[in-house]
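After the structure tokens below, expect a handful of questions from me.
Removed from the display is one protein chain of the complex; every other protein chain stays in position.
By written order: A, B and C. Residues from 1 in each chain.
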Amino acid sequence: MGAAISTGLFSNALDIAALTARLSDPRAGGILTFAGTTRAETHPAGQTLLALDYEAYADMAARQLEDLAESAAGKWGALAVVVHHRLGRVEVGEPSVFIGVATAHRAAAFEAGRFLIDTLKASAAIWKKEVWADGAATWVHPVSGLDVQKSGEA
Amino acid sequence: MGAAISTGLFSNALDIAALTARLSDPRAGGILTFAGTTRAETHPAGQTLLALDYEAYADMAARQLEDLAESAAGKWGALAVVVHHRLGRVEVGEPSVFIGVATAHRAAAFEAGRFLIDTLKASAAIWKKEVWADGAATWVHPVSGLDVQKSGEA
Amino acid sequence: MTVTVRLFAVLRDLAQTDSQVLDVPNGSTVGAAAAILAERHPALGAWMGRVVYAVNLEYVLAGRVLVDGDELALIPPVSGG
Partner (left out) sequence: MTVTVRLFAVLRDLAQTDSQVLDVPNGSTVGAAAAILAERHPALGAWMGRVVYAVNLEYVLAGRVLVDGDELALIPPVSGG
């Protein structure tokens, strides 16, 4: 029986409850979800972060998210996989990305979940712009893992 | 600012959406949840699993779940932690346990989440009984990690 | 002195009780109290090598010395989650 897979890029708010509900499966022993949310930040110069603004190379990213979900289903025998990413403006506290996986055992759920979010962040053709309270907006183009942390990623 | 902690043992169904909503925090960059669900099983003798029936040493387990949540908040700087466990009969497909954690960065969320569910399963004074379609009911008292897997854990 | 013994899951089913007050000599250890209990409930015998102990809601080792009024729980292998 194949895995139930749902992936995509969406301009509307991610409905975490509805996405989590899609992961139900009588064969599942564990359901793991991870949501990346816009974290309140203060710029070194004192400005407050209002939101993140996401754009994507939509055709490529859509295919990448689908490939990711299929990899997780294949490698960890996931029964259901969800990988949804927001586009456009995501206010502080709101989710920009949701990944979820249902598996028979919990170790696989944690491993597959970590794979999904790590690989998405490292390779999906998606970019965010930080929008500050004074109107300034700066693209986030990390140099390394360390810079990713510094520039406000989850 | 202290972490928002919610823990306990409950006879009613776990409301995953409501529990997840408790993890929202503007300081959070990542929100991880894990639900352990009763997995459909077939006994080697051909019987079908109807449900799991959970009991606890309630006073002790309640304190353990609270200690677990506080440990996660302290060790990983979690902003919000939820650890809820069902008691009584949990039908196939239904969640028996929900853990959730909100952190500034995603690595901490995965580590804290894994700690919460692994430690709960290894040490909380909670037991389950397998209830089979023919009316047989057998306590699950695992001998080892391997036996845990064989006897139907997530 | 007396301690209250709590039994759960398979132990409760075998002993046909979930709680009982046990008379033990002053200064008894957890292990000694468990041995007295096992004498009274031979059905528990096969499980005594697989239980761990809690006193007043915290895990303890068998050498822990009990005091009057303690609540001693026999904890068979747990299976929550």
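A few comments on the model shown:
Everything below uses one rule, namely that a residue touches a chain if its C-beta (ideal position, glycine included) is under 8 Å from a C-beta of that chain, and two chains touch if they have at least 3 such contacts.
Just so we're clear, the structure is a prediction, and the values are computed from it rather than from any experiment.
Taking every chain of the complex into account, the chain not shown here touches A. Shown as candidates are A:8, A:26 or A:142; the residue that touches the absent chain is A:142.
Where subunit A meets the omitted chain, the residues involved are 36, 54-57, 59-61, 63, 85, 96-97, 117, 120-129, 139-143, 148, 151, 153-154.
Keep in mind that, in the parts below, only the chains that are shown with their structure count from here on.
Separation between the centroids of subunit A and subunit C, computed from CA atoms only, is 49 Å.
Note: centroid distance subunit A to subunit B, computed from Cα atoms, is 24 Å. Within subunit A, residues 106 each touch two or more of the remaining chains. The set of subunit C residues touching two or more other chains comprises 81.
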